[in-house]
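This is the structure I want to talk about, given as structure tokens.
Every protein chain except one is present and positioned as in the full complex.
After this line comes chain A, so read on.
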Amino acid sequence: MPDATAPEGNRTVKMAKCVVWDLDDTLWHGTLSAGDHVTLKPGVLDLIRTLDSRGILLSIASKNNHDDAMRKLEELGVAEYFLYPQINWNSKSSSVSEIQKRLNIGLDTFVFVDDQPFERDEVAFALPEVETVDAADYLTLDALPRLSPPVVTEDARRRRLMYLEDERRSESELAYQGPREDFLRSLGMVFRISRAGGDDLLRLEELTKRTSQLNSTGIHYSHEQLETLMHDPGHDLWVCELTDRYGSYGKIGMALVAKGQDRWTIKMLLMSCRTVSKGVGTVLLAFLIKRATAAEKRLFADFRRTSRNRQMLLTYQLANFRVVSKDGDDHVYENDLTVSQDYPDYIKVEVNA
């Protein structure tokens, strides 16, 4: 699969974000619906905790009676670790697809564990991007490079909790009747834009690797590169944090601006996919537009179209950025700064420049 998030010379193994487990004879010994007294396989609890602490999301695709299996997971003290468990009689591939939709992350970041060759083959056939693992090898999971991020940031450690907060948000969003703006206003969002500090660099490096939908170029930046850019007077490196009444989304965005004599160029703009419906990419662009206007510079932006970043294209083009040159998938945008937009009134913007 073409993947613009891994430019030449930097093609590393794509990190996995989610492990989907079967239950019977995979997570636990025995078959629940056959009346077996099931027990967690040895080492499974530690494994779950380890993966969770690395920021790897966990879920379930099991053919079982939903309520019985959930009760058993509660009893075993592990239910809380699994997001959007799919326990039903549908195909495993449809369960994995459902989880993928709910989590809104790429299929190629999924690992599926099952003891049945049939189920693994079914998933591999229907969803070739998903890596399948034989449950017999479950103890090797925590050593898989794809599941071993070299650094674990504070945001990664809180990832599962943040998804749970998101779930509560979307429940209230579904229940909300009326204009979307009013719903957004009810969230009490605060968007904080600050200059990146030393503590932010690991998270920013992680964001450049993990983000594909709301990513303007897909270029990865290493910790060292970011550190250099952070100190370089010719660049601004911005980091954004979003909070609302359900909690903090964490550090969810960044922008890198190269400041030339007469022109500034946004080299990179990205936002975590969890914020896609909150319009904060637009807010960050509005901030950069205001700054460029005040500094009386022309404002350009680099953009590389991929199969997944349409949302970022919309963000730019609907913020009045226009294509001034194009080379294959690489675009250069310019904003003529004639349309100035205030921040939407449903979000409080705090700038720490």
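The criterion applied here is as follows: a residue touches a chain if its C-beta (ideal position, glycine included) is under 8 Å from a C-beta of that chain, and two chains touch if they have at least 3 such contacts; residues count from 1.
One rule holds in what follows: contacts and distances are computed from a predicted model.
Student: Can you pick, from "Cytochrome bo(3) ubiquinol oxidase subunit 3", "Carrier domain-containing protein", "L-lactate dehydrogenase complex protein LldE" or "Thiamine transport system ATP-binding protein", the UniProt protein name of the chain not displayed?
Tutor: UniProt lists the chain that is not shown as "Carrier domain-containing protein".
Student: Out of A:101, A:180, A:231 or A:348, which is the one that touches the chain we can't see?
Tutor: Answering carefully, the residue with contact to the hidden chain is A:180.
Student: Which residue among A:15, A:70, A:190 or A:313 touches the omitted chain?
Tutor: Among A:15, A:70, A:190 or A:313, only A:313 touches the chain that is not shown.
Student: Which listed residue (A:143, A:339 or A:353) would be found touching the missing chain in the intact complex?
Tutor: Result: among the candidates, A:339 touches the missing chain.
Student: Mind listing the chain A residues that contact the chain we can't see here?
Tutor: 179-182, 279, 282, 285-286, 305, 310, 313-315, 317-320, 322-323, 339, 341, 344
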